[in-house]
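With one protein chain withheld, the remaining protein chains of the complex are depicted in position.
The block that comes next holds chain A.
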Amino acid sequence: METSVATELRLGLPGRDRSEAKIISVSNKRSSSEMDDSCDPQQESVVPAQKAQVVGWPPVRSYRKNILQKKAESSSDGSAMFVKVSMDGAPYLRKIDLKFYTNYLDLLKALQSMFKCTIGVYSEREGYDGSEFAPTYEDKDGDWMLVGDVPWEMFVTSCKRMRIMKGSEARGLGCL
């Protein structure tokens, strides 16, 4: 009977039985993390789940969660992140704010519109092969990388400047 178990005296950490209830209520993505059933009350606090994996905890409204999610996706620090963008053959450079965009698609659309060029579709194997232009960037190590290889957040934090290369030149970067 549940009630007699619930009132039974025990030496374990409080909440031993709660683990069962908790797992039922948690989303499927969470890996089962049974509470440590050691009898030592000085045990390090058990962590039931990683943050944001217990349904409805911490208790914030979806409206607020959405705002934070947008921010988490787009940046790790708050201020704008202007980077220089050059295009082969253009007389002057432009600057764009990387924090303004949340994904590669929006960024490439903006670049194409700004420079009146076509960049084409990214593929992991071929890069932008076949396109007139290919977007590249200089990362923190000083290396010139093809835009699109790494996850968006990683790109934003490591991109120092960008260069839109002529497709013919970019072919060397694209085929590895």
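Couple of notes before you dig in:
FYI, contacts are C-beta pairs under 8 Å (C-beta built on N, C-alpha and C of every residue); 3 or more make two chains touch, one makes a residue touch a chain; residues count from 1.
Following the convention adopted for this analysis, contacts and distances are computed from a predicted model.
Missing from the rendering is one chain, named in UniProt as "F-box domain-containing protein" (options: "Gamma carbonic anhydrase 2, mitochondrial", "Proteasome subunit beta", "Acyl carrier protein" or "F-box domain-containing protein"). Touch with the chain omitted from the figure is made, among A:58, A:91 or A:142, by A:58. Residue positions on chain A in contact with the hidden chain: 2-3, 6-7, 14-15, 17-18, 21-22, 24-25, 41-48, 50-52, 54-65, 67-69, 71-72, 75-80, in rising order.
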